[in-house]
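And now, chain A:
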Amino acid sequence: MKKTSRREALASMIAGSAALVAASTMPAGSALAQEEKVNVTFIIYTAAGDPFWNPVIQGAQEAAKDRGVSVDIQYADSDPVKQNNLIETAIANKVQGIALVNWLPDAFTANIAKARAAGIAVITFDTDDPKPNATESQAYVGQDFFAAGQRIARKMVEAGDLKKGDHVVAPVEDPDAFYGTERYRGIKAALDEAGITSERLDASPTMATAMTRISQYLVGRPDTKAVIGLGSVVTEVGPQAAAEANVTPVIGGFDLSPGIIDSILSGKMVATVDSGAYYEGYMPIVMLYYFVKYGVPPSSIPIGGTVIDKSNAELVKKWAGTYR
Partner candidate 1 sequence: MTIPSSTPLLALKGISKQYGHVQALSGVDFQINRNEIVGLLGDNGAGKSTLVRIMSGVEFPDSGQVFRDGQPATIKSRKDSEKLGIETIYQDSALVGSASIMRNFFAGRELTKGLGLLDTHKMNAIVMDILVNMVRISGINSPDILVEALSGGQRQAVAIARAVYFKTAMLLLDEPTSALSVRETAKLLEHLAELKREGVSAVFITHNLYHAYESCDRFTILSRGQVIGSLAKAETSVRELNDLIVKY
Partner candidate 2 sequence: MRQPIVNICLFFFVLQVICIVASLLYPNDFRYVSQTNIGLLLRAIPVLGIISLGVGVLMITGEYDLSVGSVYTLAGYSIALLFGMGLPVWLAVFATLAIAAAIGVTNGLITVKFAIPSFIATMGAMLVVRGVVRWLSEGRTVSFKPDETFSDLLTGSFYGIEAPFIWFIALALLTGLLVHKSKLGNHFYLVGGHEKTAIAVGINSHRVKVIAFALASLAAAIAGILSITRVGTATPAQGIGLELKAIAVCVIGGLFLSGGRGTVLGIVVGACLMYMVEDVLLLLRAPGFYLDVFVGAILVVAVILNTWLTRKAGK
């Protein structure tokens, strides 16, 4: 391993500081760069079709075009066995890089190590094992769920003027979802600090059901001062759920969707947290490329986590579904 990277590092030094430009535009640089594209397998952990991945895919594809990477996008259907099979197939196909979502701690550690041992570069995105250095993945590009949770909680406390002893509910689509667990940990940490109580609610991914459950919860606990949706569906139905329960808590959550942006623009929702999805696709491809070509070591990038409120929602709306 060391040997390869050193040689490639040398190559990149020879190419000099112009490497960046050279690789994408000039016929110069190494002959290798021209002839052979870098092959990368890009594994999305859900089934195809979740709108969340649209900007991620857009990012991956644009990076591939920019850098001359051949990217193969695969879906693991939320099945760890299938995802492991996909990794093994990628290893067998001798791709040069793998980007994957490490959505289940310990499930992919062995195969990541196997890929690295086979000389394949590995970068995780979107979700990673919460234990530092738990896997041999070289870098992680994604939201720090915990930090993002803290951020939205603080924003809601400020916007809703929440005080010690107030109560907050955090509905989630799927109680087992890792993003929900981690984001809630962040939210709870921030709220606990302020002496505010909180509880999660299993609301289901079906909008009508989620709306009813949130409403019923709010009727049962009319003292609830804020609703923070942990994912896009529950965040989207929040305002209408509160309206149907005849209460007026402040509402916020995670992710972007046309409905969420409209609610923010019309003042029915305070804020949401951007996942930085475009970069989740773009950055891993770029870093894999430079590592394979020139040995530039990948490095983790915390992205997303930007709070979107009325002040910056307009721009998000413009690029929703492609870059946002």
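On the choice of candidates, all candidates are chains of the complex that A comes from, given by their letters.
The rule we apply is simple: a contact is a pair of C-beta atoms (placed from the backbone, for glycine too) under 8 Å apart; a residue touches a chain by one contact, two chains touch by 3 or more; residues count from 1.
If you're wondering where the values come from, they're calculated on a predicted model, not measured in any experiment.
One candidate from 1 or 2 touches chain A in this complex, that being 2.
Within the complex formed with candidate 2, the chain A residues making contact are 47-54, 169, 171-173, 175, 199-202, 204-209, 211-213, 215-217, 219-222, 232-233, 236-237, 240, 244-246, 257-259, 321.
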